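Let me give you the structure first, and then I'll get to my questions.
With one protein chain withheld, the remaining protein chains of the complex are depicted in position.
Let's look at chain A:
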Amino acid sequence: MRRLGDLEAEIMDRLWTWDRPATVREIVDDLNRTRPLAYTTVMTVADILHRKGMLRREKSGRAWSYRPACTREAYSAALMRDVLGESPNPGGALAHLVEQLTPEELAALRSALDSVDRGAPGDGPR
């Protein structure tokens, strides 16, 4: 199961990097440079990604040609909104290091840091 997940990530990674539509054959050939994988395995996983809405596809000849539904950046941005979003994670689903602060709070934080040993290994603000 885990390996299927890894394969999903590898397929998405290739399509994002190539930045053009690609057939399963092209993906398999590239994956096979590092390890042997069956065509049907890759086809199945590409189909799963399509059903999840991560990949779009259109016919190119007799095969499907796949491309990512959104850019990698769009997904990263969505994850960040989830972490730092306006509705701070309901029920603490995600715990992040430090919440967003107001400029006043930041200044107070900085003066607290400044007041203890300057230039210590902590190497505070720039």
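One rule holds in what follows: a contact is a pair of C-beta atoms (placed from the backbone, for glycine too) under 8 Å apart; a residue touches a chain by one contact, two chains touch by 3 or more; residues count from 1.
Convention: contacts and distances are computed from a predicted model.
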item	value
Chain not present in the shown complex, as UniProt names it (candidates "Peptidase M48 domain-containing protein", "Multicomponent Na+:H+ antiporter subunit B", "FAD-binding oxidoreductase" or "Putative ABC transport system permease protein")	"Peptidase M48 domain-containing protein"
Of A:Ala38, A:Ala63 or A:Met80, the one touching the omitted chain in the full complex	A:Met80
Residues belonging to chain A that touch the chain removed from view	5, 8-9, 12, 52, 54, 72-73, 75-80, 82-84, 89-103, 105-106, 108-110, 112-113, 115-117, 120-125
